[in-house]
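Missing here is one protein chain; the remaining ones are kept as they sit in the complex.
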Amino acid sequence: MIDVIVFAISALIIIGGAIGVIALPNPVHAALSLIATFFGVAVLFVQQEAHFLALVQVVVYAGAIVVLFLFVIMLLGVDRAQELGVEPLAGQRAAGVAVGAVLLALVVGGLFLSGDPDRGGAVALTGQSGQVVPTVEGEQDVIQLARDLFTRHLLTFEATGILLTVATVGAVVLVRARGAEDLILDEPGTAQH
Amino acid sequence: MLIAQEFVRPIIDWHGVAPELTLLAIGAMVTLVDIIWNEKAQRIIPTLTGLGFLAALLPVLTLWSDRDELPRVMWDGAYVVDEYSLVLKGLFLVSAYVVVLLATNYMHDGDYYEGEFYQLVSASVVGMLVMTSARDLISIFVAIELISIPAYLMAAWRKRDLKSNEAGLKYMLMGVFASALMLYGMSLLYGFAGDTRLAAIAPALRSSESIPLITLAVVFVVVGFGFKVSAVPFHTWAPDTYEGAPTPLTAFLAVASKAAGFVALMSVVIVAFPEQSGVAEPLLWVLAAVTMTVGNLIAMRQTNIVRMLAYSGIAQAGYMIAPLAVFGDVPSSAARAIVIYLVIYAAMNLGAFAVVITAARKTRSGEISSYGGLFQYAPGLAVLMTLFLFSLAGIPPFGGWYAKYQVFLVLVEPATTAGYVLAAIGAVNAVLAAFYYLSIMKQMWFMPEPNGDHTRVQITPSLQAALAITAIVTLVTGVLPGVIPDVGDLVVALP
Partner (left out) sequence: MLLNQFLLLAAVLFAIGVYGVLTRKNGVLVLMSIELILNSVNINLVAFGTFNADVSGQVFALFIIAVAAAEVGVGLAIVLLIYRNRRSIDVSEADMLKG
């Protein structure tokens, strides 16, 4: 029972945060609601005994990524409501609603239409309770995770390392100023066109 | 704390991963050279990177000569080195070498950041090498991102140019969105199988009770890859990005990056979806037919040669998707036809871009009208462009005809109505495409130079090499198609 209550509360936080991200006119508020969503998801991870992943979710997503978002928003100074007032592409909002609703209907429909018809039909894949992860008795999720990461996914892990390195190098090159010519964050738009 | 199970050091087949590691080492070396000698090293960095691609080709060749050992299955079947992956590794390394040749003078003369550009290209190519062998959802995802993220950055590389910035922004937003959709499909696939390896997913999809959800998973995955290979209707980023990005990078995106998307699509569709070919085939059929038709129709209206090549590349992608529309009956021939098409497409398209970059050194323009009089002042260039355009149009004896011929063979092989209809659509499109290729030729051969300027075009040694390599490959594959190595069957079994 407590499971269901915890799930319901975190689901409400997740959905509420998500709606905030897509609906709030102020980017700073949107970033803050994004944190709510990330925390809600972390709670769900803890509930499924994915403790390490929950930690990473909070540290990387809520910690690093949202701070990066906020940093750029503040740097650009676009913290005032600067959209929602105009709609340059007429009907884009309607199209967004339509596509979003169709996707939701498709996925939910897919979930309910799948599964064994003998068990009522309205079960996605199965309606059984999921077991929690530890497959080896007494072993923590982080040990299992590490074993899988450093055996089967070793090369992928290294590739991710390269990816993060080149992303940093490239981002620095794009944003850095060569000499002092374009370090003019106070007056953007004056850079040479 | 109790550690219930000892960690067993994984056995690594060093020979099997040697191409990736070699390239990685060279990339690191280029970085160091760039850091230590900075400005002084700018001249040799392109050469060094190019040699690095050729050096990484050596282990590919030794693996190929050691074919009795193939397939080398590593990491519980998550990573497979077989003939298919070796041929594609060779293709990516040689294409990347040609791209470096194209970029050498462009990046230097344009006063862009050079060292970092080549590091990003090397990283992207490492991703492609990983992609050819990846048989696991996680490594396919990471490989796609390793290919794309440096490409997003390089598309915006001309920092002062708003067009280039926009190219990067559009490409990045569309690419990241496509990855997200693809991941949603992958998460569903993982749900069915309880395993991320493609070979374990295939049997899990056999159950018929989850058809609606399997369909959704297949659709999301194919749509995600559709963005990467710029299939209509997910192509909208391609022409804008191609026009705005630095032209050598455009060649890289149009050839290598697109080919990597196809490799991912092929691996996933052929290895993981054979049990659900009834779901995947109609989807791919529609994608192929729409892509080639729309690509050709829009290409006809273009006045900028890079945009025209972008749309022509979209149309060519349609031909490459086509064999997958009948893959359920003939998986091996479908893979073979696509690999042959990829090899020939790489040669002729890189060649066309080489001519565009060379001509732009004089004309400083990408408009088709600026090609007037090319034959008078640069006959060699005009002849080469004619060769590449003939090949793109599929006129014998140049490579393009053989690629298209293979696709048609696969389409009629299962003798189904769907296959015949798609082959007919392809034939009509081949005729449509010939029109706009011929219009460029008319411009080059018969129109006067718009400004009356008949100074010769200066062709630098690296551009000469690029033109020579692509022209020779285009010719040889057309005359002696047997030289393209056979890719065999994709390894689908788990160890």
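Note that the chains are named A and B in the order they appear, and that numbering of residues resets to 1 at the start of each chain.
Just so it is clear, contacts are C-beta pairs under 8 Å (C-beta built on N, C-alpha and C of every residue); 3 or more make two chains touch, one makes a residue touch a chain.
Note that the structure is predicted; figures quoted are calculated from it, not measured.
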Problem set entry | Neighbouring displayed chains - absent chain, whole complex | A, B
Exercise. Given the contact definition stated above, which residue among B:Ile12, B:Leu58, B:Leu173 or B:Val412 touches the chain not shown here?
Worked result: B:Leu173
For this session: Please give every residue of chain B in contact with the chain that is not shown.
Result: 137-138, 141-142, 145, 149, 152-153, 156, 159-160, 162-163, 165-170, 172-173, 176-177, 179-181, 183-184, 186-188, 190-191, 194-196, 239-240, 243-244, 298, 302, 307
Exercise. What residue numbers in chain A mark contact with the hidden partner chain?
Worked result: 3-4, 7, 11, 14-15, 18-19, 21-22, 27, 30-31, 34, 37-38, 41, 44-45, 47-50, 52-53, 56-57, 60-61, 64-65, 68-69, 72-73, 75-76, 78, 82-83, 88-89, 92-93, 95-97, 99-101, 103-104, 107-108, 111, 123-133, 135, 141, 144-145, 148-149, 153, 156, 160, 163-164, 167-168, 170-171, 174-175, 182, 184-185, 188-189, 191, 193
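Keep in mind that, in the parts below, only the chains that are shown with their structure count from here on.
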For this session: Averaged over CA atoms, how far is the centre of chain A from the centre of chain B? Could you give it in whole Å?
Result: 29
Seminar exercise, completed: So, in the complex, the side of chain A touching chain B is made of residues 106-107, 109-111, 113-117, 124-125, 136-140, 143, 147, 150-156, 159-160, 162-163, 165-167, 169-171, 173-174, 191-193
For this session: Spell out the residues on chain B that touch chain A in their complex, using ranges where they run on.
Result: 1-5, 7-8, 10, 12, 17, 20, 24, 27, 31, 74-76, 78-79, 113, 116, 119-120, 123, 126-127, 130, 136, 138-139, 142-143, 145-146, 149-150, 153-154, 156-157, 159-160, 162, 191-192, 209-216
